[in-house]
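Encoded as structure tokens, here's the structure I'll be asking about.
Of the protein chains in this complex, all but one are displayed in their positions.
When the chains are written out, they are named A, B, C and D in that same order, and each has its own residue count from 1.
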Amino acid sequence: MTGTTRSNRLTVLGLTVPGLIGMAVSFLLPLLWLLRMSFNRGDSSGLIEETFTFDSYAQFLGDSYYWDMVWETTILGLGVTVLTLVVSYPIALFLVRTESRFKGVLIALAVAPLLTSSVVRTYGWLVLLGNQGVVNQALLATGLIDGPLALINNKLGVYVALVEIMMPYMILALLAGFGRFNPELEHAAQSLGANRWRTFWRIVWPLSMPGVLTGALLVFVLTISAFVTPRLVGGGKVFYLATEIYDQATETLNWPFAAAMAFILLGLFAIVIVLYQRALRRIEAQ
Amino acid sequence: GCGNGTATNANDSADSGTITVKGYSGVFEDNFQKAVIEPFKKKYPKIQVKYVGSANSAENLASLRAARNTPDTDVSIMDISTSGTANKSQLFAALDPAKVPNMADIDPRGKVEGNFGPALTFDSLVLIYNDSVSPAPTKWESLWDPKYKGKVVVPAQPDIQGTALMLVENQKGGGDYTKSVDAGVARLKQLAPNVQTWDPQPDQYTLVQSNTAALAIGWNARAQYYQDQSQGKMKAAIPDEDTIFQINTINLVKDSPSPAAAQTFLNYALSPEAQASFTDTMFYAPTNTKAKPSDEALARTSLDPKKSAKILDVDWSQVAANRDAWTQLWRRQILAG
Amino acid sequence: MAFLQLSNIVKKYPGTDRPSVADFTLDIDKGEFISLLGPSGCGKTTTLRMIAGLIEPTSGQIHLDGGELTRAPVHQRGMGLVFQNYALFPHLDVERNVAFGLEMRRVTKSEARRRVEEALDLVRLGHLKSRRIKQLSGGQQQRVALARALVIEPSVLLLDEPLSNLDAKLRDTMREEIRAIQRKLGITTVFVTHDQDEALAVSDRIVVMSEGVVEQVGTPEEIYEHPANKFVAGFIGRANLFECEIKRTSGGVAELQVAGLGPMHAIDDHGAPGAATVLVRPHRLRISAADDDAHGTVETVVYVGDSIEYGVRVGDSTVSVQSVAGRDGRLEQGARVRLSWRAEDALVLK
Amino acid sequence: MAFLQLSNIVKKYPGTDRPSVADFTLDIDKGEFISLLGPSGCGKTTTLRMIAGLIEPTSGQIHLDGGELTRAPVHQRGMGLVFQNYALFPHLDVERNVAFGLEMRRVTKSEARRRVEEALDLVRLGHLKSRRIKQLSGGQQQRVALARALVIEPSVLLLDEPLSNLDAKLRDTMREEIRAIQRKLGITTVFVTHDQDEALAVSDRIVVMSEGVVEQVGTPEEIYEHPANKFVAGFIGRANLFECEIKRTSGGVAELQVAGLGPMHAIDDHGAPGAATVLVRPHRLRISAADDDAHGTVETVVYVGDSIEYGVRVGDSTVSVQSVAGRDGRLEQGARVRLSWRAEDALVLK
Partner (left out) sequence: MTSKLRGWPTRILVTLLYLFLLAPILIVVVISFDTQSTMAFPPQGFSFQWYARLAENAEFIHGFQVSAVVAAGVALLALLIGVPAAVALTWHEFPFRGVLSGFFLSPLMVPAIVLGLALLLVLAPMRITGTYGGLIVAHLAITVPYVIRTTSMSLMTMNRSCVEAARTLGASPWRTFRRVTLPLIAPGVLAGGVIAFLISFDEAVISLFVVGPQATTLPVEIFHYVEERTDPQIAALSVVLIAISIVFVVVIERVAGLKKVLR
């Protein structure tokens, strides 16, 4: 069924053309415009000069400040991805396995946060972690601390809020990735002497890799392009590529520079995608 | 498509038509609706006014710029530094003095060269504080007080509140912002340990009101408004030293779908009655010299005759030109610490 | 005391109306080779899975070596299990599938490699070591599953139809290999099979099940020669069951009046006259052409290599007769025949 | 012209070094029942899947009813296929699994219900209609797969070990049911099985394969009585192969000198003197106690119900002898014996 016959090619064409058209209109065209924009010259008062120059790229690449920012962004993406995976996996696994009557409700609960605007959820975190927040009040009341801890307006807050905001996406991806999870394989491993821990690492985990990879990619991408949460929780002290692009695009109004940064970000993420696809192909081969 | 997107609009005349006004959202929108748009609608029942909120001036400009070939907005309200850029990029049209006679009565500080959109409101930078703070602060210096470590809020550059504070401090330190802001930056560097957040969320008025922060800088009009709203939990203090004006201009969008009706509206917004009414509701100082707001409202504005002498003179186009450079200075020298 | 003890095991799956295993009791000695035999769906797999600990009995206990097992976690039971559907790990290759159990036991790399190689040679798959599971034929997969269970040299080996997809020759070989290892290491083995011949050939004892119930437990010869009831008689090997009337019994031999055949003799352990059933295996029946005095007519003739199977119509039932091919003359369809048997070849069932 | 024609079919899976099916040519008549027989991994499933159109041959053509099939889409071939691993739809219950093919053919609801019921009764699963697949035993799943393929009454039926998980009794019944339907509707059938007896019992013709190559095609009797070579002889039924020297052949009977046994006779179609192999089936060998003049010693005695199997050591090889149990006297392990056969029971292979 996977020969490269003519009918196969027609099938492939039929299957992909609608997608290609949709993507062309809603992505490729804008992207090309963007590329053109990145070669214009913008000045700091927001005026744009139509020309063809690599100034913006040069400005970005020649400034170590931006390189640090790229680094910070990458670390944020990886950190949030790993943490999200760690806290989401047990929930997903539980949901796949449970025979509980409340399974449907539990799944709904895991996804429900998504229906609450991430802006609102971030506010929830502000209320929870702020100086007058629930956590600080509780800690003060128990006498464990004598002044409020700085839980937000710093990186810590950004990580906590982002991890929570990304969890439902990760859970959804993992749930789908487990597919029709076959408990028989777990049984087989156990009958061969694998304890729960090793059954997990040797059987469940590798078999859930498609879901893990998908979830990881999803979260990584959403994280590095997230700007609302770092904005709201970062206290103006943390800078990532996304917030920087946002600033350039909406505050400084230097669109050419914003566009150039976007393309640099794109190049960076192309690397991630390539790695992802390579990993995926390894799994697919199985 | 957008209903009123064509450049020549048969329905447009000085007393009928549909216009779209783009300006700040939130309390500004609420009060502007109440104090200006509603009375206007009563006066010109055949003109439909649609108000579209945008988060800030830059966003407003961005959307104007994107839609420059097919504008769907007629009137735009934005900060003067941003409107300067818009004027330069030919996004706004010059007003017809005949159609906007009230332009003539605008305070000189609010007039813009070439008959482009003039000032709609005057505002100034003030201190705001939680009512648990005593004694009540009267000078910018209080922000540096070590007892407020981690309890001060300053919206950072490119927000013009941060810019304004820097300019004030720069001036105090003997600097000339047209040449260098190093003195101001040095002062703010010292302030950094005290600052809880440079990017207050939801905003500094709320943080101070809930006592999450003790002290902050803010705009007078809003501060006064929230002081009333919070029953005094948050207070505004117009400092008895130099401060800076914030000016919002009202502009006619180039190729606006309904330029005639739009200018009728502009003229009304600049009229003494509308200006007085807006001052009474939200404490923006009127720009029309003939406006007669109530005395107690006027006393709480930056135009209070006792204070206006201390307004620093700022060339906003200079500020706009330096915006990016200054932002980088803040990033690398103040915020990173 | 028995090594592996199943006491009054019951399993009822939720949503079913009858238990799939009902009151199953069995004592298995150390090193014994037990076969579970029974029709499809009678509860063999269910029983095996309860021993392995993969499903919990609804009631009843399992003891291993004197200790209660019912609550022990699966991986500590040290049992080797071949699943009916193989349950091979799709993400590992053949070699690593087989090595899995050894790794879990922290056997050294070199030792593990040696043993995996041995096990794969045993199942004749040495040359496919690094194949992915998806790239194997059905029988090859089954053999990987077998190697995976054998390589860990478990103290209890549970085999669920481990040879069902192999050809007779390979099945014979595999069966002998299993038996040899089992003997050498004294592995207690429970072997589920649908193949009666196989069960008869390898088992120390056979458990015949039907609809979740144990019908008979005994050595192959006991089961075959002295089936406890009609079900066992009919299930193990092919059987002709004749309704008859016992006239008289003397010296363990009964005189019978068999419907359609007339007076006959048979071994009888029970001794009471009256209505009964007599069992005669097809190959113990003798068939001879007879024009007059015939009992019936040959309806079908099937050639099965080693022998010829006749279906003979007697009255309104059909009797199977198996005759060694090539040795006796061949009868044609439609031939009128007489049937007979020796008393020691027939058994009265009650 | 043949109904189903396979011409020079080759299949080489990517990444393997030898083709899994090599130059397979076979003509099948309409209504014929063909069995594919061969050791595990010899390419039976691969062949079947190529006929069904699930994998494309690397080269070669398939014609059905005169038309080239190689390019026809699977769903228009109208073939019924039972998969070796069942491939049941986990999201549908038993009834809807079986009904699937009928729905695809837009059979009316009531008609479909009737036929599904019939098919399920046929495989003895009428009572499990609304079970989920997961809740069935292995054999029950296999029967659902069978019912699903039969219910559509296809013109070509492809069965890949459809009975491997059933007990002998059920297997017999199912086999007969398949055969009856097949005959009634004239369904051309290709039946993959690992069970030689089954193949011998039901097939019109048998194809014996080995390592992707067809070794022999013929009726059951041809295959069994006249195997084309040692592989077929050894694979179909059990066989003793003796190395020997042909002295002389006259009237189709050869005089032989067999190593360890001395002078013997055998049927010989070839006629040339010299070194050869002679085939004697275990049940055609006669065994008798003999203190002097013995050929060998009884090494193993296995009781297999219907008969007794002896392993007799002759020189340094082992000869299998099968003797009907209960009819002849029983020999003990260690007994010294003589072996003999009748000329017509032995065959010279070249």
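The definition used in the following text is that contacts are C-beta pairs under 8 Å (C-beta built on N, C-alpha and C of every residue); 3 or more make two chains touch, one makes a residue touch a chain.
Note that the structure is predicted; figures quoted are calculated from it, not measured.
When the full complex is taken into account, the listed residue touching the unshown chain is A:Ile245, out of A:Leu76, A:Ala188, A:Ile203 or A:Ile245. Screening B:Gln33, B:Gln229, B:Gln318 or B:Gln333 for touch with the missing chain picks out B:Gln229. Looking at chain A, the residues touching the absent chain are 1-4, 8-9, 11-12, 14-16, 18-19, 21-23, 25-27, 29-31, 33-34, 37, 87-88, 90-91, 94-99, 103-105, 107-128, 132-134, 137, 164, 167-169, 172-173, 175-180, 183, 187, 210-211, 214, 217-218, 221, 224-225, 227-228, 241-242, 245-246, 249-250, 255, 258-259, 262, 265-266, 269-270, 272-274, 276-277, 283-284.
Against the chain not displayed here, chain D makes contact via residues 49, 52-54, 73-81, 83, 85, 87-91, 100-101, 103-105, 148-149, 152, 158. Touching the omitted chain from chain B are residues 1-3, 5, 20, 24-29, 50, 52-56, 59, 62-63, 66-67, 69-70, 72, 202-203, 206, 209-210, 229.
Keep in mind that, in the parts below, only the chains that are shown with their structure count from here on.
Taking the mean of the C-alpha atoms as each chain's centre, chain A and chain D sit 57 Å apart. The centroid of the Cα atoms in chain B and the matching centroid in chain C are 91 Å apart.
Chain A and chain B have centres, each the mean of its CA atoms, that are 36 Å apart.
Under the contact definition stated at the top, not a single residue of chain A touches 2 or more other chains.
Residue positions of chain C touching 2 or more other chains: 85.
Residues of chain B that touch chain A in their complex: 56, 58-59, 61-62, 65, 82, 84-85, 88-89, 150, 155-156, 158, 196-199, 201-202, 210-213, 317, 320-325, 327-328, 331-332, 335-336. By the touch criterion stated above, chain C contacts chain A in their complex at residues 52-54, 73-81, 83, 85, 87-91, 100-101, 103-105, 132, 134, 148-149, 152, 158. Here chain C touches chain D in the complex through residues 13, 15-16, 37-41, 44-46, 84-85, 135-140, 142-143, 160-161, 164-171, 194-197, 200-201, 220-221, 224, 234-237, 281, 283-284, 302-307, 322, 324, 326-327, 344-345, going by the rule given at the top.
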